[in-house]
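Note that this complex is displayed minus one protein chain, with the remaining chains in position.
Here the chain labels run A and B in written order, and each chain numbers its own residues starting at 1.
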Amino acid sequence: MRQTRSKNIGITIYILLLLTPVYWLLNMSFKTSREILGGLTLWPQNFTFDNYTVIFTDPSWYNGYLNSMAYVSINVVITLLVALPAAYAFSRYKFLGDKHLFFWLLSNRMAPPAVFLLPFFQLYSSIGLFDTHIAVALAHCLFNVPLAVWILEGFMKGVPREYDEMAYIDGYSFPRFFIKVFLPMIRSGIGVTAFFAFMFSWVELLLARTLTSVDAQPIGAIMTRTIGASGIDWGVLAAAGVLTIIPGLLVIWFVRNHVAKGFALGRV
Amino acid sequence: MVAWMNWTPTVMVFFAVIVAILTVMTVYELVAPCTERKGFLPIETTRGDRLFIGLLSAAYIHLTFLAVSDITLWAALTISVIWLLILLRWG
């Protein structure tokens, strides 16, 4: 009994420490800039939504969110479309070079984006995709597709092959079986994969920033260049930060049981 | 379209050789599939694994030569090829 209590106290302290920096960001986003620079206050004395108003009314701010949303959504769709059949192949069949292909995919998840930065810039410029959403979406496939294949493969392994065989006996063609029977069975796996593809595309900035300049600029890039003539407007910056955390928070409850699996490339 | 890639003959030869090796290995695998076996390496490997280990160590051999000496890289290449063959046969 005493053990459980000391454990509870320990985990509570850890979580409090974990949340303090986030609280500080939230706190700052509700303060006026005079209060921020005036001194340290543990909670907003003059509670204000001004910082958020700035973001929602200034196109150079809210376009950043729209751009990020756009390329992230395109990325999720592409990732799922190509990863689903591939993961099925890996989970069901042995084929020539399967292990090496699997490793090659992994190595792309591990490779630093900085390594690919230079040729990406040239590649997308040469095919006229520079500064478009589709360019960033394709670039993010570099690490999201391998991740999706790994996660989905883990889920598909859990479905016994008897289902496949029964469907064939019942006269289903492969595409019909795959869409009508198989995909509904791994619904939750697809949801989790979509979440993580969303997540990792949403948090990445190096590639997204390099491949865009004006029309497709992500919110992160806008945040890192907000140093105006009068110095940084900390309040607006904090508000922008808070708004980027919200999408993840809204959906994490639904994937809570698979959160470790997603972060661990489906290997848990 | 591909001008930005700045191809040079040396690199073309390099990739051509890699592609050739991969093709030969693929055909060989189709003709005579191999199973995992234990050689002098501490882990069980297939032919493809040994090829990968050989190529990766070849890259490191070349880099080491560049970093610590001024000897011509042909020496590094010779060592790499011999090492690759040893690996494929007995690894």
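In this section, contacts are C-beta pairs under 8 Å (C-beta built on N, C-alpha and C of every residue); 3 or more make two chains touch, one makes a residue touch a chain.
Keep this in mind: contacts and distances are computed from a predicted model.
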Not-shown chain resolves in UniProt (candidates "Sugar ABC transporter permease", "NADH-quinone oxidoreductase subunit K", "Kef-type potassium/proton antiporter (CPA2 family)" or "Spermidine/putrescine import ATP-binding protein PotA") to "Sugar ABC transporter permease"
Of the candidates B:Ala20, B:Cys34 or B:Ala59, the residue in contact with the absent chain is B:Ala59
Of A:Leu19, A:Met166 or A:Met185, the residue that touches the missing chain is A:Leu19
On chain B, the omitted chain is touched by residues 3-8, 10-11, 14-15, 43, 52, 56, 59-60, 63, 66-67, 73
Those residues of chain A that touch the unshown chain are 7-8, 10-11, 14-15, 18-22, 24-25, 28, 36-37, 40, 42, 78, 81-83, 85-86, 88-96, 98-99, 101, 103-108, 110-123, 138-139, 141-142, 145-146, 149, 157, 160-161, 199, 202-206, 210, 220, 223-224, 234, 237-238, 241, 244-245, 248-249, 252-253, 256, 259-261, 263-265, 267-268
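The definition used in the following text is that only the chains that are shown with their structure count from here on.
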Whole-Å distance, C-alpha centre of chain A to that of chain B, is 36
The chain B residues in contact with chain A across the complex are 1, 3-5, 26, 29-30, 46, 48-49, 52
Counting only contacts in the complex, chain A reaches chain B at residues 96-97, 99-100, 122-123, 125-127
